[in-house]
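The full complex has more chains than appear here; those shown keep their coordinates.
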Amino acid sequence: MHQPHFGSDNASGMAPEIIEALARSSAGGVDSYGGDELTHDLDERFGEIFETDVCVVPVGTGTIANALSLAFLTPPWGAVFCYEEAHIVVDEANAPEFFTGGAKLIGLEADHGRLCPHVLRRAAASMDAHDVHHPRPSVLSITQASECGTLYSPDDVRALGDTARDLGLAVHMDGARFANAVAALECPPADMSWRAGVDVLSFGATKNGCMAAEAIVVFGDRRKDVPILRRHHKRAGQLFSKMRFLSAQLDAYLDSGNWLAWARNANAQAIRLADGLQEIEGVRLLHPVDVNEIFLEMPLAVFERLKTTGFGFYPIQPTGKETGAVRLVTSFNTSPDDIDRMVAAVT
Amino acid sequence: MHQPHFGSDNASGMAPEIIEALARSSAGGVDSYGGDELTHDLDERFGEIFETDVCVVPVGTGTIANALSLAFLTPPWGAVFCYEEAHIVVDEANAPEFFTGGAKLIGLEADHGRLCPHVLRRAAASMDAHDVHHPRPSVLSITQASECGTLYSPDDVRALGDTARDLGLAVHMDGARFANAVAALECPPADMSWRAGVDVLSFGATKNGCMAAEAIVVFGDRRKDVPILRRHHKRAGQLFSKMRFLSAQLDAYLDSGNWLAWARNANAQAIRLADGLQEIEGVRLLHPVDVNEIFLEMPLAVFERLKTTGFGFYPIQPTGKETGAVRLVTSFNTSPDDIDRMVAAVT
């Protein structure tokens, strides 16, 4: 029996439907480098989900999805506004700076990972968009679900989108856990993206049951510039020769509502886990649990028990010396039994 | 029944052994970003094949394998010597220039795609390595099997490696079809790589039965700088979160001699195809057929018949207006029957 692993949703494998899709799509010879039918159909497939015409560019990792999205939206002398602890700032080894040719990421304060229009407006106001000395305000990048496991409501996103438009900024959404957000908010994907002002979405699938597949989804007027994005894409080494296998994953992911069903499970298990652990004396949540990530602080004794379980978890910086702190993440295939074993082990 | 597709070995799918390896490795939770056992064991796995200690960094495409290998070996002001029609020159959308920070690729003439020491020496001599105005001669990049489907013998590689060392150049080998080369030459992989002076190898697996897996293999003293390569790797968006799936492919690829068995089939079918097509009046080979690529020129009537087959092929520039020219590539799962159907269809 496998040990539960709450270190990341990336610790999980593939959903059986994805394996089957890979096997199925392997048959026969097809044109390489995206000349296959599955890849050709992606625009339409995603268009149905988003209720509008979109352009879809599949890539292999979330880091590159973000980096190429930003490279598409900002000039090298641009400024990208984002949460100061955003994944693009702290966890991508300067890939955004590299692929944009040197754009500057401006980290902003945010409440539980959620930016607010006021802080954005103030930051952008400190730069003159027409002064060649200054970085040129170019992009707002928000993460949905956020790095703290919280959610923007569609209204929150729209308020940020409106502010961005007003400031002349393009809007990028890092949707590494987009499915978890849609599943939790129970809103149409469109409401959380293009209808709220998002120009380009890093649509994640890997964390939620795929093997290695993310999609850069381009909305609205930006679609006419997608040939430029395709140059970035090829030059980044992301035009996979057997592209059918990325497309097969994305296709199966969206099929029959798989993506939302898997995300719903992850979200539900996170609540179950948070509920269970909060029963323990001294354990407290650092952020609300809106999707499938739980940030917890706990007495050292509990922390020590956690370490002895052998279950995967991700330690984070505690606020004091008397406590331990962790991030726990559930995934598409986390079972209630996994949760119960975890809760029992540390209680 | 699927149509044979000779457009590229990338037109083929995965070998069943690879699909099984993916399914098998999907079970259970493991540390992400390469913290899993399969990834951990890669160095040892490749070390056995190459009969020496190596460092292995898995990536998703051949373009990025080459680009990161070069970025690892040349400073931004460096010059990389290679065949003027090398893949890195004509087919990678300036990825080498981008990832190296602006190194210059110096295309050299080569006989059927095989560089010779004399031409290399002359080109390097035109630059002064100590003059800041000049590009600094830094890397020799050779392709084995070559872009013309020909092979360097181990002695050829060693002669180039010795010349490179003498000129102060590192040696990179683009081994997108390394397996086909080893299978054809029936020599130890070591003889064609580090023993012959190769510092870094782009070891291809995708074209020969994998889904999307290539390995950057670092030999000898360069291994001590691999932490720098790992930064390039992460920054390029190539540190896959579910890295186990790249490693599982590479592991199964090397298992039980699969890689060589598959390459042997591709090579054998190429000979069968070349033999069959050469029976046709006016058809002639443009290059020797050393591995699994065939470059042919043919009368226009034959070319027209080829087009009506619906079988995949890759048209190339003919030498005159009275002929057509194509590249045909066989793969790990090309069958004798595929060949015979092709030959019959165009005869």
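First chain written, first letter: the chains are A and B, and each begins at residue 1.
Definition applied: a residue touches a chain if its C-beta (ideal position, glycine included) is under 8 Å from a C-beta of that chain, and two chains touch if they have at least 3 such contacts.
As the structure is a computational prediction, the values presented were derived from the model and not from experiment.
Whole-complex copy count for this homo-oligomer, where the file places 2 chains?
Shown in place are 2; the entire complex has 4 copies.
Note that in this section only the chains that are shown with their structure count from here on.
Rotating subunit A so that its CA atoms sit on those of subunit B: what angle is that, to a multiple of 5 degrees?
The C-alpha superposition of subunit A onto subunit B needs 180 degrees.
Quick one: subunit A and subunit B, Cα centre-to-centre, how many Å?
Chain centroid spacing, subunit A to subunit B, equals 33 Å.
Once bound in the complex, which stretches of subunit A touch subunit B?
Subunit A reaches subunit B through residues 2-5, 7-8, 10-14, 19, 22-23, 25-33, 59-65, 67, 92-95, 98, 206-207, 211-212, 231, 234-242, 244-246, 312.
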